[in-house]
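I have placed the structure first, in the form of structure tokens, so that the comments after it can refer back to it.
A protein chain is absent from this complex, but the other protein chains hold their places.
On to subunit A.
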Amino acid sequence: MSDGTERHRQDTGLHQLYYDPNIENKNLAQKWLMQAQVSPQAWQFCWALLSPDKVPEIQYFGASALHTKISRYWSDIPSDQYETLKTQLFSQIACFSSGSKMVLTRLCVALASLALNTMPEVWPGAVPEMVRVFQEEGGGVDGRARCLALLELLTVLPEEFQTSRMPQYRKGQVRGALGREWGSVCPLLQQLLRQGDSPGAVKSRVLRCLSSWVLLDVPLSESEGLVEDCFTALPDPELFDTAVEAIVNAISQPDSQRYVNTLLKLVPQVLSLQEQLREAVQNGDMETSHGICRIAVALGENHSRALLEQVEHWQGFLALVNMIMFCTGIPGHYPVNETTSSLTLTFWYTLQDDIMSFDCERQAVYLQVYRPVYFQLVDVLLHKAQFPSDQEYASWSSDEKEQFRIYRVDISDTLMYVYEMLGAELLSNLYEKLGRILTNTEQASSWQHTEALLYGFQSIAETIDVNYSDVIPGLIGLLLRININNVQLADTVMFTIGALAEWLADHPVMLSSVLPLVLQALGNPDLSISSVSTLKKICRECKYDLPPYASNIVAVSREVLSKQIHKTSQCMWLMQALGFLLSALHVEEILRNLHSLITPYIQQLEKLADETPNPSNKLAIIHILGLLSNLFTTLDISKQEDESGESTAPPVKTAPLPPGPNPVVVVLQQVFALIQTVLSKWLNDSQVVEAVCAIFEKSVKTLLHDFAPMVSQLSEMLGQMYSTIPQASALDLTRQMVHIFARETDHFPPIKALFDLVTSVTLSIFQQGPRDHPDIVDSFMQLQAQALKRKPDLFLSESLDVKAVFHCGLLSLKFPEAPTVKSTCLFFTELLPRCSDVPPVARVVQENGKLLLQAVLEAIGGGSSRSLMEQFAEVLFSLNKHCFPLLTVWLKEALQAQGFPSTRVTTEQKDTFTQQILRERVNKRRMKDIVKEFTLVCRGLHGTEYAAEYCL
């Protein structure tokens, strides 16, 4: 193809890319152009594309192609052509300095890339040369345009360095060389910034250039003068943003902490901005206050330790801290009136950490100064955490409300941390404030104020043990005095009580004060989440002290449940709370309460079971079954003895462990027939079956061996369920039963019968095509693996077709669902070790093991997801450990086939893989590495940067 047609094609391609409305043409053009860009011809055509008669889009493509070639295909260029290329680029930049900005930037990036490839050996003094070339008059381009072009070039040079991919050793070399170039850049920038007649555009570009260079870790002492100039630029609105950026970048360099003297000089500079800050805040100029705050925070956050250590300058640093405090407390509500205050929160952590890391003596000195500051911070934060007026809050968008919530969480985290420094005195302080506003009869306080103080309490009590604070009883007294006239306030009161649950467990005498509040809130749908979660926390932590209140709690709960005040998930939490509560009662009491609690539901369930199935009664059934499962999840009388033994509570509180059956078992046996009736109608609905299985699963988990009386009953029901309509949840429950009961002689027969039955039913699913049931296959493989692990005897049974199970495993290995494949691999890794002690397994593996190996190799060859390679490596490892002689033969035979397991691997690579595999019988980690390596080769990913980045 001639040069002319090639260029024409590019023009057309670019035209299509930018202007063609047809997306397919666009895509085609894009693909073609990408290829053209990296082709060897690109070196020639890109210059032509830059010609002045082209439109900027085409010129941009030319410049971009040049950059791609220089940055990625540098080795294409013979070294004797470096000079020409450089000259050409300089002249193009000069041309475009008064042309299209985007093309100019691209060309600068290309020249920067060239400079990085050639410095320091081939092109020493690159920067001085750039400066010299652009300072020369000529080319019909005016001085200002040349100056801007030079600044652009100098700005992109460090940026290109940061993004370029060069080897580590080269990176160090170039960084060093660039660092030395700062000597030429710095005076130039300073001169331009200080010249009174420099236009704003030039100064702004200078500031950007400085931002770019300081990121290279140029010593702060050397950029000190320039940073000072940046402060002078701050009053100029046109330069404000870029100046802030440059100052923040310079201060935040990790290396800058070494230049303490410079930092000390910066403190008064930053303090001098306070007037501008106040003015901005007064005028509601958010941009300016934000920018100044960023500067103050950058200095405080990055250098608090260094500045704290300069003891003789303590007043300056304290003033800086106060300035940041002003920013934290900036007037107005976050995020509607201001967004600055959140910038400061990290600073307070850093300062605290630095103070607390000093040795005791010095710490004490600093604490004298800074404890009052942190007390003030708490006031400021709690003020900022206050809700706005109801009317204002109602006008906020949901997004703003969410941001405010997040902001409050951040404040809460900060308070929690500050507690580490201020200790119990912080709680006393909050308590006094709360007391003052609640007992002040002359002036009514706003609910917002009360809420914020409580929020502060809650933030601390939620995570920190407040046991040694003596104000909690008083706080609870105050809680009772609060006139709760607002939902947010009521929520916070509830959460505060919840946060005190552990404290209440140690001070049960206070339960009588708070419980009425919680039980009352339980009836309010607006307080659903806070009241239910608080009750649950109290029931969990204080169950041994709750028996006197149990009947009341149960009665209120029953009422709110029957009135349907709460949403489903809160109803479930409430049942869990009641489970905790009942666990600590005497058996007769448990049974009595259980009956009064569940009877309405049982009656409802009986009624529902009679109705013809429809979507609404299905939801009702699932809801009731869910309530039961949640109740049985936490109702655990077995822990009565050991848990109370741990605590210091007197043993009188616990009920002696009853000799009779567990109350949960009693209830389960009573409702068993009803559940069977429900099932008979809903057997083909997986959600109902799941809900039924969940009841037993949760009960088995808590009851463990107490569940024994029901094993044969449940096994029979599960068998019937599964043979009518197979569902994964039934298999999962079977697995749990195998896990707990298969080893017990008494229970082995029903478990074995169930295991045989579900296995044969599942085998028939496989015959009909298992693809539609990956969940069943997954659970089935897990069940088989569990059986092999807990009771391999199950595989000795005559009625179990081991060969068929093995073949099912082979099919399952090829499923696209990763969890199913994982479970199948687990099955095989459990099966192979049994070759030695379970003859039927040994026979099957001997006869069919080669098929397993082939399936594994196929998966490694690209058939399965790369994230599963560890699991396949485990199977290979197990084969190697338990069937070594056979594996040697099978591997040879399997890999002989041309193009197997991938067309991308050569015979030599396969041989190496075989040798590596056979050698690895001890180190599983190594086996995984071998498999991962080989799979990359098979998939054509070996050696790509993408695969190297992949971190599985």
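Convention: a residue touches a chain if its C-beta (ideal position, glycine included) is under 8 Å from a C-beta of that chain, and two chains touch if they have at least 3 such contacts; residues count from 1.
The rule is simple: contacts and distances are computed from a predicted model.
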Name per UniProt, for the chain absent here [options: "Proteasome subunit beta", "Prolactin", "Myotubularin-related protein 9" or "Transcription initiation factor IIA subunit 2"]: "Transcription initiation factor IIA subunit 2"
Residue of A:Y169, A:Y468 or A:Y946 in touch with the missing chain, whole complex considered: A:Y946
Of A:S533, A:S723, A:N848 or A:T888, the residue in touch with the unshown chain: A:S533
Residue, one of A:K101, A:R170, A:R278 or A:R405, that touches the chain absent here: A:R405
Footprint left on subunit A by the chain that the document does not show: 254, 405-406, 409-410, 462-463, 529, 532-533, 536-537, 540, 573, 576, 862, 865-867, 939-941, 944-947, 949-952
